[in-house]
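Worksheet: the structure to be examined is printed underneath.
Just one protein chain is left out here, and the rest sit where they should.
Per-chain numbering from 1; labels A, B and C assigned in written order.
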Amino acid sequence: MSKAPKLTFPQPPARPNESPDFSEIDTGVAGEIGVPPFDIQARDSRVYANGLIRVMDHDGKAVGPWVELIADQDASALRQGLRDMMKMRAIDRRMLNAQRQGKTSFYLQCTGEEAIGCGFQRQLEKGDMNFPTYRQQTLLVAADYPLESLLGQLYSNTYDPMQGKQLPVLHSSRDHGFFTISGNLGTQYVQAVGWAMANALTGDGKIAAGWIGDGATASNDFHSALLCASVYEPPVVLNIVNNQWAISTYTGVASGKSRTYAARARGYGIPALRVDGNDYLAVAAVSRWAIRRAREGYGPVAVEWFTYRAAAHSTSDDPSAYRPKDEAKAWPLGDPIERLKDHLIGKGEWSEERHVQADAELLAEVTTVQKTVEEAGTFVNPKPMSPSLIFDGVYAEMPEHLRRQRQEMGV
Amino acid sequence: MSKAPKLTFPQPPARPNESPDFSEIDTGVAGEIGVPPFDIQARDSRVYANGLIRVMDHDGKAVGPWVELIADQDASALRQGLRDMMKMRAIDRRMLNAQRQGKTSFYLQCTGEEAIGCGFQRQLEKGDMNFPTYRQQTLLVAADYPLESLLGQLYSNTYDPMQGKQLPVLHSSRDHGFFTISGNLGTQYVQAVGWAMANALTGDGKIAAGWIGDGATASNDFHSALLCASVYEPPVVLNIVNNQWAISTYTGVASGKSRTYAARARGYGIPALRVDGNDYLAVAAVSRWAIRRAREGYGPVAVEWFTYRAAAHSTSDDPSAYRPKDEAKAWPLGDPIERLKDHLIGKGEWSEERHVQADAELLAEVTTVQKTVEEAGTFVNPKPMSPSLIFDGVYAEMPEHLRRQRQEMGV
Amino acid sequence: MPSMTMIEALRDAMDVKLSEDPSVVIFGEDVGYFGGVFRCTAGLQAKHGQNRVFDTPINESAIAGTAIGMATHGMRPCVEVQFADYVYPAYDQLTQEAARMRHRSNGQFTCPMVVRMPTGGGIFGGQTHSQSPEALFTHVAGLKTVLPSTPYDAKGLLIAAIEDPDPVIFLEPKRLYNGPFYGDHEAKAVSWSQHAAGDVPEGHYSVPIGKADIRRDGNDLTILAYGTMVYVAEAALQQSGLDAEIIDLRSLLPLDLATIQSSVEKTGRCVVVHEATRTSGFGAELVAEVQEACFWHLRSPIQRVTGWDAPYPHAAEWDYFPGPDRLARALAKAMED
Partner (left out) sequence: MPSMTMIEALRDAMDVKLSEDPSVVIFGEDVGYFGGVFRCTAGLQAKHGQNRVFDTPINESAIAGTAIGMATHGMRPCVEVQFADYVYPAYDQLTQEAARMRHRSNGQFTCPMVVRMPTGGGIFGGQTHSQSPEALFTHVAGLKTVLPSTPYDAKGLLIAAIEDPDPVIFLEPKRLYNGPFYGDHEAKAVSWSQHAAGDVPEGHYSVPIGKADIRRDGNDLTILAYGTMVYVAEAALQQSGLDAEIIDLRSLLPLDLATIQSSVEKTGRCVVVHEATRTSGFGAELVAEVQEACFWHLRSPIQRVTGWDAPYPHAAEWDYFPGPDRLARALAKAMED
């Protein structure tokens, strides 16, 4: 049956005013996929790259071989994970509000994706370095980054460690293993590989973690990163956060006919795994495996975190223009906070009451810090820092022409 | 067994003063791999992407299922293929000499790779477009491109259709389905995909063919091309010429831990095949399959042509500095001309005598044209064209500032 | 005549060309179903179909590279880069391929394509949503670079760009998308419906590439501006009360030197203003051309008012943005002696 060539244009399962449809998504069965050996080769990682690693079953029970990897994660450790995620969500709630009130120029939530960064960060060691995207504030929260600095950056005031140089959410904290975020997608993915090469060359025992969204896997730097990781095999974990959307663009426009993003990485000769990113236990277990494996010299690994971007892309975006309003609720893998909460309650280690209480405490904590930080200036009521800061840090030493410009500025 | 992370640096099997060693290369068995259906999916193309498609066995007999695809290629068609390759080699011989005599500024041979471009071109239709690298002059030769133009370009004289604008070997001939070559590696690979998208959008019934070397698969545009081919599925054949070297750099520095380049393409969701590029019959059969498949609307396909760069990278290169002198002779898949010659002789359709005679004829043909073309000027004895040609074609209409510069030039 | 914002005018230009010419295609990140993050292509896919207007993966060099393939085949792609700050991955394809096609193939292959991108600051976008990379394109032989400052010019120039036989870099001052901006972000926003240049004829018309527009006649001095700076110049004149001639370049390459020259020969003084960083900015080229062409008429050094040589800051945006005050100071300086 010969046909004339026609272009294909990948389509999402549903558009506005259609009902959400995730029937094409095969979520597999929790516990069904095993733990690969550290010395696994890309060629042998097919099942991990094309399947979906899950630990919590539908009743929130932890099942399968990955459980023992986090056997030491007792209830208090998991409650901490839950608090990390709840804290992140509290921050998102407060800051979305602040932006709506005009107190910040811009904000961006990670609703529904909290388990990924929170679960990953708790498995890292001090000195390891993340190369995050703007949607991994979770990495900072789970690194116990001071709330004052986190919010200060969003308000671009004196609490901002970057002195208002960068757009809100483009954080940086070397001490917390959080690389300075660029607004340009993809660029940092290959930098993470370079950093990991330095880890290996200096023998400092640390590792690097690259982060990229499904949409940004289309960028050239995704290719450069996988290529160099495949050639030099440095200790790097290459994380791909597949949240189904890139602003208004369906993930299919980035994946094309690739089965999964993990499968694409596997084509580069890098072992790859695909994981339920809304399953905190799966995130913790796979993160620990991948990070240890890198640290112990088994080379790079790619991990696709399968999740869903429940909120708008950012405060500049209205998703109701391109996807069904209630699509998030229909996500077959649920909400990461609800699921870990149910798991702990099932274990008798948590309760609805404690949950409500914790929520209130965290909201109060965030709100208090928010008040303090807002006193140093907001977008509607700025307390400007010296304009001459513009010229600081362009170079280590200010060259003559910048001095002249600073004079011209008249400050 | 935990170890400290160390970087790996891919090494060629042998360096100068070592004896060539291709024992790692699995050449498979001629005829063993079947012909996939046109509607094959990437996921089902593993055996084609990781194996090696061969048609001629060690005694030069055509064996296996691919033979019937070229059943119509009678002895005269194959003799034409042989002549194409011999003509290419005669041109290389003469022009290498001309460059040594200082008659051209630069030259570059394709010795050992003649079967690929010659076999592929003869399967194309008029109007199909190749996006070649500098090592596919074979595409022009097998398209019966006038020798005067081919050599004229190398001498940058009035016979040069590009009026000496481009470095020797960077040919262009729209009428012969040969896209203007850029000196920048990779760039044209994604352009081929764009051209194929235009083929589909205009419904002109033509296809595009991208060409790239193993080293240049590392370029960003290789990724962009595979990505867009995977997303839009235009009628494009994405050729990868793996000749084991990129100037002095071993192919392992480009492939990393990927099993094959075809396997990397497969990771993008594009069906991929790996083929013995020194086997003219395999090249003809697979080219026909891939080109037909694209033309009939089954979408993109990637083909890795497995071969060996027998000559120096270019006249600026001395391979004895980085690989064993006699490595070419040790190539397990032999020489494409010798193999097709043996095949035809085995069939009683060719003989040593006819071969020697054909060689002489072709060398004479080339030499005659060379003499004529050289009369229009060589590098040692140039017959300059008007310098003002520099300004022609920068834009369709010459803007004011270029007119002023042309005056300033004083011509 | 209908009043349009610059966004509507750009959309109308693309609509006109999509309707007229089957070889025109529009694509870029989020431009298809959604219609672009600035809504410039909203409704065009619904009207003209997916084969004419579609979404692309997030890869600017792939957008440029596929567009080049289509353009050399004979189509006329008009692609969008979501922000000029993200054009750099495409820089190789645009400057080494699109710009070179006609010349290197001696006319066998040509590259009629347009690359649209929002440029400039004033929207609190920080260093990766505010850049003005025009000088990186004006240095490249084979490219044309245009930058409209009104809805009328935006439509006319975009139609001209799509019809141009060569590749055109089409920069859109995003701060002017919805109205003129005079450099005071606290002042009440003015909409294009309140401005004469917001009147945009329906249907096909074009504004020639390579012709500057004298926005204001004057005798004291000449201000060379483009994009948002045209309005900053008007505001600066309000302050200074000078009788300056304001030239809106509209087209940077090719440049309308004749118009510039006769103006500076008349006024004898010249100030150049742009948002891009100063060193090697397009202002340098303007100064170089003017001092050579008008040397004997110049009565004071040509002043450059530009963005500072630093990344565009988020918080200190208005200290970075070359506003009316800074320009007025330069005008005064140019009037000295």
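Here is the rule we go by: a residue touches a chain if its C-beta (ideal position, glycine included) is under 8 Å from a C-beta of that chain, and two chains touch if they have at least 3 such contacts.
As the structure is a prediction and not an experimental result, all values here were calculated from the model.
For the chain that does not appear, the touching partners among the shown chains are A, B, C. Here one chain is not drawn; of A:170, A:238 or A:340, the residue touching it is A:170.
In the complete complex, the residue from A:9, A:66, A:106 or A:179 that touches the missing chain is A:179. Only one residue in the set B:19, B:248, B:357 or B:381 touches the chain that does not appear here, and it is B:248. Remark: the residues of chain C touching the chain excluded from display are 61, 85, 88-89, 91-92, 95-96, 100, 103-104, 127-128, 135-136, 138-142, 253, 276-277, 279-285, 287-288, 291-292, 295, 298, 300-304, 308-311.
Those residues of chain A that touch the chain absent from the view are 129, 161-163, 165-166, 170, 172-174, 179-180, 182, 184, 187-188, 190-199, 201-202, 208, 220-221, 223-225, 227-228, 231, 392-396, 399-401. Interface with the hidden chain, as seen from chain B, comprises residues 7, 9, 15, 105-106, 156-157, 160, 163-168, 170, 182-186, 215-216, 218-220, 246-250, 253-254, 256, 316-317, 321-322, 379, 382, 384-385, 387, 389-391, 394, 401-402, 405, 409.
Note that only the chains that are shown with their structure count from here on.
Chain centre most remote from that of chain A: B (centre = mean of CA atoms).
Annotation: 36 Å between the Cα-based centres of chain A and chain C. Note on chain placement: the centre of chain A and the centre of chain B lie 43 Å apart, centres being C-alpha means.
In chain A, the residues that reach two or more other chains under the touch definition are 7, 9, 218, 220, 253, 256.
Counting only residues that touch two or more partner chains, chain C has 51, 56-57, 59, 61-62, 89.
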